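Every protein chain except one is present and positioned as in the full complex.
Our next item is chain A:
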Amino acid sequence: MHIVVCIKQVPDSAQIRVHPVTNTIMRQGVPAIVNPYDLFALEEALRLKDSFGGKVTMLCMGPPQAEEALKRCISFGADDAILVTDRAFAGADTLATSYALASAIRQIEKEQAIDLVFTGKQTIDGDTAQVGPGIAKRLSMQLLTYVSRIAELDLANRTITIERRAEGGVQLLKTRTPSLITMLENTNELRFATMPDMIRAARYPVRKWNKDDAGIEDLSKIGLKGSPTVVSKVFGPTPRAVKAEQIPVDKATPRDIAVNLIQAMFTQHPALEQDMLERAPL
């Protein structure tokens, strides 16, 4: 069995600060991490490998530093890692990214047939959840998004049955492999890296592919040129004109404060009072 897992290296957005005056992202010192959602895809792939044997290949498109993210995945037990890195990819939106990744996956397929491709649900910097569906379409693979559980994988008959999160319920879907799965978050728990795997990861020669290695055929489809979307403006959220009306708390008991809030709120919003009166249980 051969699984390809797509991961992205992202800035740890919990630690991102925005410059208060210029509204630009202050990236200095912000650590780069493996996109947290992608770790659920990695773990699911590793579990399938535990059950069926075979190989897990990691794929990432990004700057040379993204090698670190791939090494981290090796430390959890992935077998191989490819970094697609080339100046020509800069400025790619999701359409251009999915073109480049799909192209790289075709090259990987030439080395060894692929049964499944995994992506995360979404990235925390791009946040679009579009790259997975995009890759699937380009490779004419069956697309399975928001997968919460793999119910059955039948390698001999090349079928897979999964549970997919939908609005108000779960779909049970059966399809053919190779297919592309975007894994839902919190569906599994990432294993710990073992000492031998950590050592292997540190020494692992991540394969670096430029646009030719990745088999890019149409240069107009990658990077900025291949991106239909244009970012026209970046700005900070507008502050509200007035701050909260503070209910006086000095020397007031909690009871007074509560009564005063209700008084102030319902005086200014009589319709709300009526509405809440009808809703509140007797």
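The rule we apply is simple: contacts are C-beta pairs under 8 Å (C-beta built on N, C-alpha and C of every residue); 3 or more make two chains touch, one makes a residue touch a chain; residues count from 1.
By our rule, contacts and distances are computed from a predicted model.
Visitor: Quick one: the chain not pictured, UniProt calls it what, "Lipid II isoglutaminyl synthase (glutamine-hydrolyzing) subunit GatD", "Electron transfer flavoprotein subunit alpha/FixB family protein", "C-type cytochrome biogenesis protein CcsB" or "Peptidoglycan glycosyltransferase MrdB"?
Guide: In UniProt, the chain excluded from the picture bears the name "Electron transfer flavoprotein subunit alpha/FixB family protein".
Visitor: With respect to the chain omitted from the figure, which of A:Arg165, A:Arg191 or A:Arg207 is a touching residue?
Guide: A:Arg165
Visitor: Given the full complex, what residues of chain A touch the hidden partner chain?
Guide: 11, 13-14, 16-18, 23, 25, 93-95, 98, 102, 105-106, 109, 124-125, 127-134, 136-146, 161, 163-176, 178, 186, 220, 224-225, 227-237, 239-240, 243-247, 249, 253-255, 257-259, 261-262, 264-266, 269, 272-273, 275-277, 279-282
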